[in-house]
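Handing you this structure, nothing more for now.
One protein chain is absent from this view; the other protein chains keep their places.
Then we have chain A:
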Amino acid sequence: MSAIVEAEGLTRQFTVRDGARRRRVLAVDDLTTRISAGEAVGYIGANGAGKSTTIKMLTGILVPTSGTVTTCGLRPVKDRRRLAREVGVVFGQRSQLWWDLPVRESFRILAAIHTLSAAAERARTEELVERLELAGFLAVPVRQLSLGQRMRAEVAAALLHSPRLVILDEPTIGLDVLSKQRLREFLVAERRAHGTTLLLTTHDMGDVERLCDRVLLIDHGRLVYDGDLAGLSRTAGAERVLTVDLTAPSADLTGIPAARHLSSEANGLRQRLAFDAESTTAARVFAAVAERAEVVDFTVEEPDIEDVVRRIYAARR
């Protein structure tokens, strides 16, 4: 697979004035990674971990202090203008639409900026309007849109020139559950239809779970995990939780191998057991429970990713 992003020892340092003293902040520290065409990568980390700084280096906004990066086979700073035709970026906290113009007008201007042919402009606009359900507010000035409507318009604006790589910096920030859901569905469909590579930063683990097949976790500018989501929980030793509903009130189900009793409700009608996915399986724990009590219903909860990230951070301190 051809590489869309190739970073080698990518580093960015800022000098900040702290009163009279100057202090150095290593925003991104020796990042080496490779993203192949068609991947969907979640780039996660706490506030100030260096996610936005990385994105700015990938897109040629910031010059790296050291190290190299190529994006879509181009050098971001030197070939910025060519790269702009290959990459679409959504910044959740800035707008690339014109506040005082109707959404449709913004799209028209962006099509001119990317020198789309009239036919390409029409086809792509129609596609995005339909998939993102923008038809209802195309004639409304951007400043009058709700946050959810504006984000959808922003995404359409960033994708109008059919970029090979789409980078989203906190695209779901502030959106309600339904809007998040719609946006995720759109991104999944867009990837399926066009083979677009996705790189997204987020604090919402739902985004990562639904959209990404690979996770990069950074902490203070350093890459601390690169792999799939399940592996991330394994790394952190996070536990899965089995909840069982029993036919009759029972004593606490303690002493089940490789599992830990968490809580009991309603005289033991409902009980929760935590177990480490490394040392046992949900089936084995369930079988052990079924030997001791009659089970009506059960659920298995995956570890909370935010909790996982917190554990990894804590382990590094």
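Rule of thumb we're sticking to: a contact is a pair of C-beta atoms (placed from the backbone, for glycine too) under 8 Å apart; a residue touches a chain by one contact, two chains touch by 3 or more; residues count from 1.
Everything that follows uses one rule, which is that contacts and distances are computed from a predicted model.
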Leaving aside the chains you can see, what is the UniProt protein name of the one that's missing? Options: "ABC-2 family transporter protein", "Sigma-70 family RNA polymerase sigma factor", "Phenylacetate-CoA oxygenase" or "Sulfate adenylyltransferase subunit 2".
"ABC-2 family transporter protein"
Please pick, from A:Lys56, A:Arg131, A:Arg214 or A:Arg240, the residue that touches the omitted chain in the full complex.
A:Lys56
Of the residues listed, A:His114, A:Arg182, A:His203 or A:His261, which one is in contact with the missing chain?
A:His114
Candidates A:Leu31, A:Ile44, A:Ala84 or A:Leu199 - the one touching the absent chain
A:Ala84
Note that chain A touches the chain not displayed via residues 14, 52-53, 56, 59-63, 80-82, 84-85, 87, 89, 91, 93-96, 98, 100-101, 105, 108-109, 112-115, 169
